[in-house]
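The other protein chains are all here in position, but one chain of the complex has been omitted.
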Amino acid sequence: MNLAARLKPLNTPLTLVAAVLVVAVLTQLLGVSLLTRIVTVMFVSLMVVLGLQLYMGNSGILNFAHIGFMGIGAYTAVLFSMTSEAKVLTNADLYPFLVQLHLPFLPSLLIGGLVAALVAAVISYPLMRLSDAAAVITTFALLVIIHVVLLHWDRVTNGPRTLFGVDNYTSLWTSLVFAVVTIFAVYLFKESRIGLRLRATRDDHYAAASIGINMVVMRWLAFIASAFIAGVGGGLWAHFITSFTPYSFYLAETFVVLAMLVIGGPYSVSGAVVGTLVVTAAREVLRGIENQVNILQLFPQGFFGFTEVVLAIVLILILVYRPTGIMGSRELRWPRRRGHAELAQPAEPEA
Amino acid sequence: MLELNDVHARYGAITALRGVSIRISQGELVALLGVNGAGKSTTLGCIAGVLRPWQGGIAFEGGSIAGKSPEQIARLGISLVPEGRDIFPSLTVEENLRLGAFTRSDRTEYRRNLDEVHDLFPVLKERLQQPGGTLSGGEQQQLAIARALMSSPRLLMLDEPSLGLAPALVDQIFELIARLHQHGVTILLVEQNVDRTLDIVDRAYLMNTGLIESQGTAEQLRSRADIESIYMGVGRQAKK
Partner (left out) sequence: MINLEFITNTLSLGSLYAMLALGLVIVYGILRLVNFAYGELIMVGGYTMYLLTFYTPLPWLAVVVLAVLAAMVISLLTEQVAFRPVREKSLTAMLITSFAVSTILQNGALLIISPRARAVTLPQIFQTSVMIAGTSVPWRNILTIVTCIVTLVLLTLLLRRTVLGIALRAAADNFTMTRMLGVPANTVISTAFAISGIMAGIVSIFWIARSASVTPTIGLPPLLVAFVATVIGGMRSLTGAVVGGFVYATIISLLGVVLPPGLVEFREAFMFAFVIIILLFRPEGLIRSKTSVERVG
(Lines give C-alpha, C1' and ligand atoms only; values in the text may rest on other atoms or scores of the structure.)
Protein backbone atom coordinates (compact mmCIF):
# COMPACT_ATOMS: atom_id res chain seq x y z
CA MET A 1 0.00 0.00 0.00
CA ASN A 2 1.41 3.35 -0.88
CA LEU A 3 1.46 6.26 1.55
CA ALA A 4 -1.64 7.96 0.17
CA ALA A 5 -3.76 4.86 0.58
CA ARG A 6 -2.55 4.30 4.11
CA LEU A 7 -3.33 7.84 5.07
CA LYS A 8 -6.82 7.86 3.56
CA PRO A 9 -8.69 6.57 6.59
CA LEU A 10 -6.89 9.21 8.64
CA ASN A 11 -8.19 11.95 6.39
CA THR A 12 -10.25 13.60 9.10
CA PRO A 13 -7.65 13.88 11.85
CA LEU A 14 -5.04 14.96 9.31
CA THR A 15 -7.35 17.66 8.02
CA LEU A 16 -8.07 18.85 11.53
CA VAL A 17 -4.39 18.83 12.44
CA ALA A 18 -3.59 20.74 9.30
CA ALA A 19 -6.14 23.40 10.24
CA VAL A 20 -4.74 23.63 13.73
CA LEU A 21 -1.17 23.81 12.41
CA VAL A 22 -2.11 26.67 10.13
CA VAL A 23 -3.46 28.57 13.11
CA ALA A 24 -0.31 27.89 15.10
CA VAL A 25 2.04 28.93 12.33
CA LEU A 26 0.11 32.11 11.66
CA THR A 27 0.15 32.96 15.32
CA GLN A 28 3.88 32.39 15.54
CA LEU A 29 4.49 34.53 12.48
CA LEU A 30 2.33 37.37 13.70
CA GLY A 31 4.23 37.42 16.93
CA VAL A 32 1.55 39.27 18.87
CA SER A 33 1.92 38.09 22.44
CA LEU A 34 -1.78 38.52 23.25
CA LEU A 35 -2.71 36.38 20.28
CA THR A 36 -0.10 33.80 21.20
CA ARG A 37 -1.58 33.57 24.67
CA ILE A 38 -5.11 33.22 23.35
CA VAL A 39 -4.11 30.51 20.90
CA THR A 40 -2.10 28.61 23.51
CA VAL A 41 -5.09 28.53 25.83
CA MET A 42 -7.26 27.58 22.90
CA PHE A 43 -5.12 24.53 22.18
CA VAL A 44 -5.34 23.47 25.80
CA SER A 45 -9.10 24.00 25.76
CA LEU A 46 -9.21 21.99 22.56
CA MET A 47 -7.61 19.11 24.36
CA VAL A 48 -10.12 19.29 27.18
CA VAL A 49 -13.07 19.59 24.80
CA LEU A 50 -11.81 16.64 22.80
CA GLY A 51 -11.65 14.64 26.00
CA LEU A 52 -15.26 15.50 26.67
CA GLN A 53 -16.21 14.59 23.11
CA LEU A 54 -14.66 11.17 23.54
CA TYR A 55 -17.09 10.36 26.30
CA MET A 56 -20.17 12.39 25.42
CA GLY A 57 -20.10 11.89 21.69
CA ASN A 58 -19.75 8.14 21.87
CA SER A 59 -21.84 7.31 24.90
CA GLY A 60 -24.46 10.01 24.48
CA ILE A 61 -24.32 10.89 28.16
CA LEU A 62 -23.79 14.39 29.44
CA ASN A 63 -20.80 14.57 31.75
CA PHE A 64 -20.72 17.48 34.17
CA ALA A 65 -17.70 16.23 36.08
CA HIS A 66 -15.17 16.61 33.25
CA ILE A 67 -13.71 19.88 34.46
CA GLY A 68 -13.34 18.40 37.93
CA PHE A 69 -10.88 15.89 36.52
CA MET A 70 -9.08 18.74 34.81
CA GLY A 71 -8.66 20.24 38.27
CA ILE A 72 -7.37 16.99 39.74
CA GLY A 73 -4.84 16.76 36.93
CA ALA A 74 -3.79 20.38 37.41
CA TYR A 75 -3.16 20.12 41.13
CA THR A 76 -1.40 16.78 40.81
CA ALA A 77 0.86 17.94 38.01
CA VAL A 78 2.01 21.06 39.84
CA LEU A 79 2.68 19.12 43.00
CA PHE A 80 5.20 17.12 41.01
CA SER A 81 6.62 19.78 38.78
CA MET A 82 7.23 22.55 41.27
CA THR A 83 10.43 22.67 43.26
CA SER A 84 10.18 22.08 46.99
CA GLU A 85 11.00 25.69 47.74
CA ALA A 86 8.30 26.97 45.43
CA LYS A 87 5.75 24.62 46.94
CA VAL A 88 6.46 25.59 50.50
CA LEU A 89 6.33 29.22 49.51
CA THR A 90 2.79 28.97 48.25
CA ASN A 91 1.46 26.44 50.74
CA ALA A 92 3.16 26.25 54.09
CA ASP A 93 0.83 23.51 55.23
CA LEU A 94 1.64 21.10 52.46
CA TYR A 95 2.08 17.48 53.53
CA PRO A 96 5.81 16.79 53.89
CA PHE A 97 5.84 13.86 51.51
CA LEU A 98 4.29 16.06 48.86
CA VAL A 99 6.95 18.69 49.37
CA GLN A 100 9.63 16.16 48.53
CA LEU A 101 8.18 15.16 45.19
CA HIS A 102 9.81 16.48 42.10
CA LEU A 103 9.67 15.39 38.51
CA PRO A 104 10.25 17.05 35.17
CA PHE A 105 7.41 18.68 33.29
CA LEU A 106 6.25 15.88 31.01
CA PRO A 107 6.17 13.11 33.62
CA SER A 108 4.32 15.48 35.93
CA LEU A 109 1.68 16.04 33.30
CA LEU A 110 1.30 12.33 32.71
CA ILE A 111 1.00 11.58 36.39
CA GLY A 112 -1.63 14.30 36.63
CA GLY A 113 -3.55 12.53 33.90
CA LEU A 114 -3.07 9.15 35.53
CA VAL A 115 -4.29 10.30 38.92
CA ALA A 116 -7.36 11.84 37.31
CA ALA A 117 -7.94 8.62 35.42
CA LEU A 118 -7.51 6.57 38.57
CA VAL A 119 -10.00 8.66 40.51
CA ALA A 120 -12.37 8.41 37.58
CA ALA A 121 -11.95 4.66 37.41
CA VAL A 122 -12.72 4.20 41.06
CA ILE A 123 -15.66 6.56 41.46
CA SER A 124 -17.35 6.05 38.17
CA TYR A 125 -17.62 2.30 37.85
CA PRO A 126 -20.81 1.94 39.90
CA LEU A 127 -22.32 4.92 38.10
CA MET A 128 -22.05 3.43 34.65
CA ARG A 129 -25.02 1.15 35.01
CA LEU A 130 -27.40 3.99 35.83
CA SER A 131 -30.07 5.14 33.45
CA ASP A 132 -29.15 8.09 31.31
CA ALA A 133 -31.06 10.64 33.38
CA ALA A 134 -29.61 9.43 36.67
CA ALA A 135 -26.14 9.16 35.14
CA VAL A 136 -26.14 12.85 34.25
CA ILE A 137 -27.30 13.92 37.68
CA THR A 138 -24.61 11.88 39.39
CA THR A 139 -21.90 13.51 37.27
CA PHE A 140 -23.15 16.82 38.57
CA ALA A 141 -22.86 15.54 42.12
CA LEU A 142 -19.34 14.33 41.28
CA LEU A 143 -18.34 17.78 40.12
CA VAL A 144 -19.50 19.28 43.39
CA ILE A 145 -17.69 16.65 45.42
CA ILE A 146 -14.43 17.19 43.54
CA HIS A 147 -14.81 20.92 43.95
CA VAL A 148 -15.45 20.71 47.68
CA VAL A 149 -12.49 18.42 48.17
CA LEU A 150 -10.18 20.68 46.18
CA LEU A 151 -11.53 23.65 48.07
CA HIS A 152 -11.02 22.28 51.55
CA TRP A 153 -8.07 19.90 51.40
CA ASP A 154 -5.75 22.72 52.33
CA ARG A 155 -2.77 20.56 52.96
CA VAL A 156 -2.76 19.46 49.35
CA THR A 157 -4.33 22.22 47.32
CA ASN A 158 -3.88 25.29 49.46
CA GLY A 159 -7.64 25.42 49.82
CA PRO A 160 -9.47 28.41 48.42
CA ARG A 161 -6.26 30.38 48.36
CA THR A 162 -4.33 30.87 45.16
CA LEU A 163 -1.67 28.34 44.38
CA PHE A 164 1.08 30.36 42.75
CA GLY A 165 4.63 29.92 41.57
CA VAL A 166 4.03 27.30 38.89
CA ASP A 167 6.62 27.32 36.14
CA ASN A 168 5.43 28.49 32.77
CA TYR A 169 6.30 25.37 30.79
CA THR A 170 3.35 25.46 28.46
CA SER A 171 4.27 27.27 25.25
CA LEU A 172 2.36 27.62 22.02
CA TRP A 173 4.13 24.62 20.53
CA THR A 174 3.80 22.48 23.63
CA SER A 175 0.07 22.91 23.70
CA LEU A 176 -0.07 22.42 19.93
CA VAL A 177 1.70 19.08 20.14
CA PHE A 178 -0.64 17.86 22.85
CA ALA A 179 -3.67 19.05 20.91
CA VAL A 180 -2.50 17.25 17.79
CA VAL A 181 -1.85 14.02 19.68
CA THR A 182 -5.26 14.27 21.30
CA ILE A 183 -6.99 14.78 17.96
CA PHE A 184 -5.51 11.54 16.72
CA ALA A 185 -6.20 9.73 19.97
CA VAL A 186 -9.84 10.73 20.14
CA TYR A 187 -10.41 9.99 16.48
CA LEU A 188 -8.78 6.59 16.75
CA PHE A 189 -10.86 5.85 19.81
CA LYS A 190 -13.97 6.75 17.88
CA GLU A 191 -13.09 4.39 15.06
CA SER A 192 -11.84 1.65 17.35
CA ARG A 193 -13.86 -1.35 18.40
CA ILE A 194 -14.56 0.19 21.78
CA GLY A 195 -15.78 3.39 20.19
CA LEU A 196 -17.99 1.49 17.81
CA ARG A 197 -19.49 -0.61 20.54
CA LEU A 198 -20.05 2.37 22.74
CA ARG A 199 -21.92 4.16 19.98
CA ALA A 200 -24.04 1.07 19.54
CA THR A 201 -25.12 1.34 23.13
CA ARG A 202 -25.80 5.03 22.65
CA ASP A 203 -28.22 4.32 19.86
CA ASP A 204 -29.95 1.35 21.38
CA HIS A 205 -29.15 -0.15 24.76
CA TYR A 206 -31.03 -3.37 24.28
CA ALA A 207 -29.93 -4.17 20.78
CA ALA A 208 -26.34 -3.63 21.82
CA ALA A 209 -26.71 -5.85 24.86
CA SER A 210 -28.26 -8.54 22.74
CA ILE A 211 -25.12 -8.81 20.67
CA GLY A 212 -22.98 -9.06 23.73
CA ILE A 213 -21.74 -5.54 24.18
CA ASN A 214 -21.09 -4.77 27.79
CA MET A 215 -22.38 -1.25 28.06
CA VAL A 216 -21.09 -0.68 31.57
CA VAL A 217 -17.52 -1.59 30.72
CA MET A 218 -17.51 0.38 27.46
CA ARG A 219 -18.80 3.49 29.18
CA TRP A 220 -16.35 3.06 32.00
CA LEU A 221 -13.35 2.78 29.70
CA ALA A 222 -14.42 5.85 27.78
CA PHE A 223 -14.95 7.76 31.02
CA ILE A 224 -11.46 6.88 32.19
CA ALA A 225 -9.87 7.86 28.89
CA SER A 226 -11.83 11.09 28.93
CA ALA A 227 -10.68 11.86 32.47
CA PHE A 228 -7.07 11.12 31.57
CA ILE A 229 -7.19 13.64 28.75
CA ALA A 230 -8.84 16.19 31.01
CA GLY A 231 -6.19 15.60 33.64
CA VAL A 232 -3.30 16.14 31.27
CA GLY A 233 -5.08 19.18 29.89
CA GLY A 234 -5.43 20.48 33.40
CA GLY A 235 -1.72 20.11 33.98
CA LEU A 236 -0.97 21.92 30.74
CA TRP A 237 -3.28 24.74 31.68
CA ALA A 238 -1.79 25.03 35.15
CA HIS A 239 1.65 25.46 33.66
CA PHE A 240 0.38 28.18 31.41
CA ILE A 241 -1.58 30.21 33.87
CA THR A 242 1.00 29.64 36.67
CA SER A 243 -1.46 30.38 39.46
CA PHE A 244 -4.99 29.24 40.10
CA THR A 245 -7.62 28.26 42.64
CA PRO A 246 -10.22 25.50 42.82
CA TYR A 247 -12.74 27.99 41.45
CA SER A 248 -11.04 27.67 38.08
CA PHE A 249 -12.46 24.17 37.76
CA TYR A 250 -16.11 24.58 38.49
CA LEU A 251 -19.32 25.64 36.81
CA ALA A 252 -18.20 28.60 34.74
CA GLU A 253 -15.50 26.57 33.00
CA THR A 254 -17.84 23.62 32.64
CA PHE A 255 -20.21 25.89 30.82
CA VAL A 256 -17.58 27.14 28.39
CA VAL A 257 -16.32 23.66 27.56
CA LEU A 258 -19.86 22.38 27.15
CA ALA A 259 -20.70 25.31 24.90
CA MET A 260 -17.65 24.62 22.73
CA LEU A 261 -18.60 21.01 22.29
CA VAL A 262 -22.33 21.45 21.78
CA ILE A 263 -22.02 24.42 19.42
CA GLY A 264 -19.41 22.63 17.36
CA GLY A 265 -21.23 19.35 17.40
CA PRO A 266 -20.86 16.72 20.12
CA TYR A 267 -21.02 13.72 17.85
CA SER A 268 -17.85 14.21 15.90
CA VAL A 269 -14.22 14.99 16.57
CA SER A 270 -14.44 17.75 13.99
CA GLY A 271 -17.27 19.19 16.02
CA ALA A 272 -15.03 19.51 19.04
CA VAL A 273 -12.32 21.22 17.01
CA VAL A 274 -14.63 23.54 15.11
CA GLY A 275 -16.53 24.38 18.27
CA THR A 276 -13.40 25.28 20.17
CA LEU A 277 -12.11 27.47 17.36
CA VAL A 278 -15.41 29.23 16.79
CA VAL A 279 -16.24 29.80 20.44
CA THR A 280 -12.73 30.99 21.29
CA ALA A 281 -12.82 33.48 18.45
CA ALA A 282 -16.32 34.61 19.41
CA ARG A 283 -15.37 35.03 23.04
CA GLU A 284 -12.38 37.15 22.20
CA VAL A 285 -14.47 39.40 20.00
CA LEU A 286 -17.15 39.71 22.65
CA ARG A 287 -14.58 40.29 25.35
CA GLY A 288 -13.08 42.99 23.17
CA ILE A 289 -16.46 44.69 22.94
CA GLU A 290 -16.83 44.44 26.71
CA ASN A 291 -13.46 46.03 27.25
CA GLN A 292 -14.18 48.84 24.82
CA VAL A 293 -17.46 49.61 26.52
CA ASN A 294 -15.70 49.67 29.85
CA ILE A 295 -12.94 51.92 28.58
CA LEU A 296 -15.53 54.30 27.22
CA GLN A 297 -17.31 54.03 30.57
CA LEU A 298 -20.67 53.71 28.92
CA PHE A 299 -22.04 51.89 31.95
CA PRO A 300 -21.25 53.39 35.34
CA GLN A 301 -21.24 50.10 37.17
CA GLY A 302 -19.13 48.31 34.61
CA PHE A 303 -20.00 46.14 31.65
CA PHE A 304 -19.35 42.54 32.62
CA GLY A 305 -20.93 39.30 31.69
CA PHE A 306 -21.84 40.26 28.14
CA THR A 307 -19.67 37.51 26.68
CA GLU A 308 -21.29 34.82 28.76
CA VAL A 309 -24.81 35.98 28.03
CA VAL A 310 -24.24 35.99 24.28
CA LEU A 311 -22.54 32.60 24.40
CA ALA A 312 -25.42 31.13 26.38
CA ILE A 313 -27.99 32.54 24.01
CA VAL A 314 -26.12 31.10 21.03
CA LEU A 315 -25.98 27.76 22.79
CA ILE A 316 -29.73 27.71 23.27
CA LEU A 317 -30.31 28.75 19.66
CA ILE A 318 -28.12 25.88 18.49
CA LEU A 319 -30.02 23.44 20.67
CA VAL A 320 -33.30 24.62 19.20
CA TYR A 321 -32.41 25.04 15.56
CA ARG A 322 -29.41 22.81 14.98
CA PRO A 323 -29.15 20.35 17.86
CA THR A 324 -26.31 18.38 16.33
CA GLY A 325 -24.12 21.46 16.26
CA ILE A 326 -22.28 23.18 13.45
CA MET A 327 -20.82 19.96 12.15
CA GLY A 328 -24.01 17.96 12.39
CA SER A 329 -22.70 14.47 13.02
CA ARG A 330 -20.23 14.72 10.21
CA GLU A 331 -16.49 14.79 10.21
CA LEU A 332 -14.38 17.15 8.17
CA ARG A 333 -12.66 15.70 5.17
CA TRP A 334 -10.39 17.19 2.59
CA PRO A 335 -10.91 17.41 -0.27
CA ARG A 336 -14.65 17.62 0.27
CA ARG A 337 -16.52 14.85 -1.46
CA ARG A 338 -19.05 16.03 -4.05
CA GLY A 339 -22.16 13.86 -3.66
CA HIS A 340 -21.22 10.27 -3.13
CA ALA A 341 -20.34 9.19 -6.63
CA GLU A 342 -17.17 7.21 -6.81
CA LEU A 343 -15.60 6.42 -10.12
CA ALA A 344 -16.16 2.72 -9.77
CA GLN A 345 -19.91 2.97 -9.29
CA PRO A 346 -22.25 2.99 -12.27
CA ALA A 347 -24.52 6.00 -12.53
CA GLU A 348 -28.16 5.63 -11.54
CA PRO A 349 -30.43 5.47 -14.60
CA GLU A 350 -32.89 8.33 -14.87
CA ALA A 351 -36.35 7.21 -13.81
CA MET B 1 -66.63 8.15 11.73
CA LEU B 2 -62.97 7.26 11.83
CA GLU B 3 -60.92 6.56 8.77
CA LEU B 4 -57.26 5.71 8.45
CA ASN B 5 -55.83 5.95 4.99
CA ASP B 6 -52.54 4.29 4.12
CA VAL B 7 -50.93 5.31 7.39
CA HIS B 8 -47.20 4.82 7.74
CA ALA B 9 -45.43 5.29 11.04
CA ARG B 10 -41.92 4.88 12.38
CA TYR B 11 -40.15 4.51 15.69
CA GLY B 12 -36.79 6.01 14.87
CA ALA B 13 -35.38 3.76 12.20
CA ILE B 14 -37.92 1.00 12.70
CA THR B 15 -40.97 1.07 10.46
CA ALA B 16 -43.97 0.08 12.54
CA LEU B 17 -46.84 0.75 10.17
CA ARG B 18 -46.47 0.21 6.45
CA GLY B 19 -49.74 1.44 5.05
CA VAL B 20 -52.68 0.80 7.34
CA SER B 21 -56.21 1.62 6.26
CA ILE B 22 -59.20 1.10 8.48
CA ARG B 23 -62.62 2.57 8.94
CA ILE B 24 -65.10 2.55 11.75
CA SER B 25 -68.67 3.72 11.62
CA GLN B 26 -70.63 5.17 14.47
CA GLY B 27 -71.86 2.62 16.98
CA GLU B 28 -69.63 -0.17 15.74
CA LEU B 29 -67.45 -2.39 17.86
CA VAL B 30 -64.39 -3.13 15.76
CA ALA B 31 -61.31 -5.09 16.71
CA LEU B 32 -57.67 -4.93 15.69
CA LEU B 33 -56.17 -8.36 16.06
CA GLY B 34 -52.64 -9.54 15.68
CA VAL B 35 -49.63 -10.88 17.49
CA ASN B 36 -47.15 -8.79 19.46
CA GLY B 37 -45.37 -6.33 17.31
CA ALA B 38 -47.96 -6.37 14.56
CA GLY B 39 -48.55 -2.67 14.95
CA LYS B 40 -51.87 -2.59 16.77
CA SER B 41 -50.76 -0.33 19.62
CA THR B 42 -48.90 1.83 17.14
CA THR B 43 -52.11 2.31 15.19
CA LEU B 44 -53.96 3.40 18.30
CA GLY B 45 -51.07 5.67 19.15
CA CYS B 46 -51.33 7.40 15.80
CA ILE B 47 -55.04 7.96 16.23
CA ALA B 48 -54.60 9.26 19.76
CA GLY B 49 -51.94 11.74 18.71
CA VAL B 50 -49.12 10.16 20.68
CA LEU B 51 -47.38 9.23 17.46
CA ARG B 52 -47.18 11.22 14.30
CA PRO B 53 -47.59 9.24 11.06
CA TRP B 54 -45.09 10.27 8.44
CA GLN B 55 -47.37 9.31 5.64
CA GLY B 56 -51.06 8.77 5.22
CA GLY B 57 -54.14 10.42 6.63
CA ILE B 58 -56.41 9.99 9.59
CA ALA B 59 -59.86 11.53 9.46
CA PHE B 60 -62.34 11.73 12.30
CA GLU B 61 -65.88 12.82 11.57
CA GLY B 62 -64.72 14.44 8.39
CA GLY B 63 -61.79 16.38 9.78
CA SER B 64 -58.15 15.39 9.54
CA ILE B 65 -56.51 14.57 12.84
CA ALA B 66 -53.17 13.11 11.78
CA GLY B 67 -50.38 14.86 13.63
CA LYS B 68 -52.61 16.66 16.10
CA SER B 69 -51.55 16.74 19.72
CA PRO B 70 -53.03 14.30 22.23
CA GLU B 71 -54.82 17.16 23.97
CA GLN B 72 -56.57 18.23 20.79
CA ILE B 73 -57.58 14.67 19.96
CA ALA B 74 -58.98 14.13 23.43
CA ARG B 75 -61.06 17.25 23.08
CA LEU B 76 -62.53 15.89 19.85
CA GLY B 77 -63.95 13.03 21.88
CA ILE B 78 -61.45 10.25 21.24
CA SER B 79 -60.45 8.37 24.39
CA LEU B 80 -57.65 5.85 24.61
CA VAL B 81 -57.23 3.34 27.41
CA PRO B 82 -53.61 2.32 26.88
CA GLU B 83 -52.02 -1.05 27.39
CA GLY B 84 -50.94 -1.22 31.00
CA ARG B 85 -53.87 0.90 32.08
CA ASP B 86 -51.84 3.99 32.96
CA ILE B 87 -54.03 5.08 35.82
CA PHE B 88 -52.48 7.68 38.08
CA PRO B 89 -51.18 5.77 41.10
CA SER B 90 -50.82 8.72 43.42
CA LEU B 91 -54.26 10.11 42.70
CA THR B 92 -57.35 8.70 44.38
CA VAL B 93 -59.94 6.82 42.37
CA GLU B 94 -62.19 9.84 42.54
CA GLU B 95 -59.42 12.14 41.35
CA ASN B 96 -58.64 9.81 38.47
CA LEU B 97 -62.27 9.96 37.43
CA ARG B 98 -62.41 13.72 37.92
CA LEU B 99 -59.49 14.14 35.58
CA GLY B 100 -61.10 11.82 33.08
CA ALA B 101 -63.87 14.39 32.77
CA PHE B 102 -61.40 17.21 32.13
CA THR B 103 -62.66 17.93 28.64
CA ARG B 104 -66.25 18.24 29.77
CA SER B 105 -67.41 21.34 31.58
CA ASP B 106 -71.06 20.50 32.20
CA ARG B 107 -71.64 19.69 35.85
CA THR B 108 -74.83 17.68 35.25
CA GLU B 109 -73.08 15.67 32.60
CA TYR B 110 -70.28 15.01 35.08
CA ARG B 111 -72.70 13.79 37.72
CA ARG B 112 -74.49 11.64 35.22
CA ASN B 113 -71.31 10.01 33.98
CA LEU B 114 -70.16 9.51 37.55
CA ASP B 115 -73.40 7.76 38.47
CA GLU B 116 -73.17 5.58 35.40
CA VAL B 117 -69.60 4.69 36.22
CA HIS B 118 -70.63 3.84 39.78
CA ASP B 119 -73.29 1.51 38.40
CA LEU B 120 -70.97 -0.21 35.96
CA PHE B 121 -68.12 -0.50 38.41
CA PRO B 122 -69.45 -0.92 41.95
CA VAL B 123 -66.00 -1.89 43.16
CA LEU B 124 -64.68 1.56 42.29
CA LYS B 125 -67.48 3.20 44.22
CA GLU B 126 -66.26 1.44 47.32
CA ARG B 127 -62.71 2.61 46.81
CA LEU B 128 -63.31 6.22 45.83
CA GLN B 129 -60.80 7.73 48.23
CA GLN B 130 -58.09 5.14 47.82
CA PRO B 131 -54.97 5.97 45.83
CA GLY B 132 -55.01 4.34 42.43
CA GLY B 133 -51.73 2.59 43.11
CA THR B 134 -53.28 0.45 45.86
CA LEU B 135 -55.87 -1.10 43.58
CA SER B 136 -55.47 -4.59 42.19
CA GLY B 137 -54.75 -5.14 38.50
CA GLY B 138 -58.34 -5.84 37.66
CA GLU B 139 -59.60 -2.86 39.60
CA GLN B 140 -57.10 -0.64 37.87
CA GLN B 141 -58.32 -1.86 34.51
CA GLN B 142 -61.85 -0.98 35.52
CA LEU B 143 -60.69 2.42 36.71
CA ALA B 144 -58.92 3.06 33.42
CA ILE B 145 -62.04 2.29 31.44
CA ALA B 146 -64.24 4.23 33.85
CA ARG B 147 -61.94 7.21 33.56
CA ALA B 148 -62.19 7.08 29.78
CA LEU B 149 -65.98 6.95 30.00
CA MET B 150 -66.06 10.08 32.15
CA SER B 151 -65.27 12.12 29.06
CA SER B 152 -68.40 10.92 27.22
CA PRO B 153 -66.17 9.70 24.41
CA ARG B 154 -67.41 9.58 20.86
CA LEU B 155 -64.79 6.94 20.13
CA LEU B 156 -63.42 4.68 22.83
CA MET B 157 -60.18 2.84 22.12
CA LEU B 158 -59.04 -0.03 24.32
CA ASP B 159 -55.55 -1.52 24.09
CA GLU B 160 -55.48 -5.09 25.38
CA PRO B 161 -57.84 -4.58 28.31
CA SER B 162 -57.69 -8.24 29.28
CA LEU B 163 -53.92 -8.42 29.46
CA GLY B 164 -52.58 -9.89 32.66
CA LEU B 165 -55.95 -10.40 34.27
CA ALA B 166 -57.30 -13.52 35.92
CA PRO B 167 -59.80 -15.50 33.79
CA ALA B 168 -62.82 -14.43 35.83
CA LEU B 169 -61.86 -10.81 35.36
CA VAL B 170 -61.31 -11.36 31.67
CA ASP B 171 -64.95 -12.49 31.46
CA GLN B 172 -66.03 -9.35 33.26
CA ILE B 173 -64.08 -7.09 30.96
CA PHE B 174 -65.48 -8.62 27.79
CA GLU B 175 -68.98 -8.49 29.19
CA LEU B 176 -68.44 -4.88 30.03
CA ILE B 177 -67.21 -4.05 26.54
CA ALA B 178 -70.21 -5.81 25.02
CA ARG B 179 -72.51 -3.87 27.34
CA LEU B 180 -70.92 -0.56 26.41
CA HIS B 181 -71.41 -1.47 22.79
CA GLN B 182 -75.07 -2.08 23.46
CA HIS B 183 -75.28 1.35 25.04
CA GLY B 184 -74.17 2.75 21.72
CA VAL B 185 -70.53 3.61 22.41
CA THR B 186 -68.29 3.31 19.34
CA ILE B 187 -65.37 1.13 20.30
CA LEU B 188 -62.05 0.19 18.70
CA LEU B 189 -60.66 -2.78 20.53
CA VAL B 190 -57.13 -4.12 20.32
CA GLU B 191 -56.75 -7.61 21.66
CA GLN B 192 -54.73 -10.77 21.45
CA ASN B 193 -57.54 -12.94 22.79
CA VAL B 194 -59.04 -13.75 19.39
CA ASP B 195 -61.74 -16.06 20.60
CA ARG B 196 -63.44 -13.81 23.10
CA THR B 197 -62.98 -10.83 20.86
CA LEU B 198 -64.72 -12.36 17.88
CA ASP B 199 -67.60 -13.22 20.21
CA ILE B 200 -68.48 -9.63 20.81
CA VAL B 201 -67.30 -7.56 17.84
CA ASP B 202 -69.04 -6.62 14.63
CA ARG B 203 -65.94 -6.54 12.50
CA ALA B 204 -62.26 -7.09 12.90
CA TYR B 205 -58.99 -6.35 11.16
CA LEU B 206 -56.09 -8.74 11.28
CA MET B 207 -52.73 -7.05 11.41
CA ASN B 208 -49.34 -8.46 10.69
CA THR B 209 -45.99 -6.66 10.64
CA GLY B 210 -47.45 -3.23 10.10
CA LEU B 211 -50.06 -4.09 7.52
CA ILE B 212 -53.70 -5.11 7.51
CA GLU B 213 -53.60 -8.70 6.40
CA SER B 214 -57.30 -9.33 6.26
CA GLN B 215 -60.59 -8.02 7.50
CA GLY B 216 -64.17 -9.02 7.78
CA THR B 217 -67.11 -9.66 10.03
CA ALA B 218 -66.67 -11.84 13.06
CA GLU B 219 -68.20 -14.85 11.27
CA GLN B 220 -66.03 -14.41 8.21
CA LEU B 221 -62.88 -14.32 10.24
CA ARG B 222 -63.89 -17.17 12.45
CA SER B 223 -64.25 -19.43 9.47
CA ARG B 224 -60.75 -18.72 8.30
CA ALA B 225 -58.52 -21.66 8.85
CA ASP B 226 -55.32 -19.73 9.37
CA ILE B 227 -56.59 -17.79 12.32
CA GLU B 228 -56.10 -20.94 14.26
CA SER B 229 -52.58 -21.42 13.06
CA ILE B 230 -51.58 -17.87 13.83
CA TYR B 231 -52.99 -17.89 17.30
CA MET B 232 -52.10 -21.35 18.40
CA GLY B 233 -53.63 -21.87 21.72
CA VAL B 234 -54.23 -18.27 22.57
CA GLY B 235 -57.80 -17.84 23.64
CA ARG B 236 -58.96 -21.17 22.40
CA GLN B 237 -59.40 -22.77 25.80
CA ALA B 238 -62.97 -23.90 26.32
CA LYS B 239 -64.03 -23.80 22.66
CA LYS B 240 -62.34 -27.05 21.68
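Chains here go by letter, A and B, matching the order in which they are written, and residues are numbered from 1 within each.
The rule we apply is simple: a residue touches a chain if its C-beta (ideal position, glycine included) is under 8 Å from a C-beta of that chain, and two chains touch if they have at least 3 such contacts.
Please read these numbers as outputs of a predicted model, since none were measured by experiment.
For the chain left out of this panel, the touching residue among A:Ala77, A:Ala116 or A:Leu142 is A:Leu142.
Screening A:Gln100, A:Ser210 or A:Gln301 against the full complex identifies A:Gln301 as the residue touching the chain left out. Contact with the omitted chain, checked across A:Val17, A:Leu172, A:Leu258 or A:Leu277, is made by A:Leu258.
When the whole complex is considered, the residue among B:Tyr11, B:Trp54 or B:Phe102 that touches the unshown chain is B:Phe102. In the full complex, the hidden chain is touched by chain B at residues 48-50, 69-71, 73-75, 79-80, 82, 86, 88-91, 95-96, 98-100, 102-103, 131-138, 147, 151, 166. In the full complex, chain A contacts the hidden chain through residues 60-62, 126-127, 130, 132-134, 136-138, 140-142, 144-145, 148-149, 151-152, 251, 255, 258-259, 262, 301-306, 308-309, 311-313, 315-316, 319-320, 323.
Throughout what follows, only the chains that are shown with their structure count from here on.
Chain centres here are Cα averages; for chain A and chain B they lie 51 Å apart.
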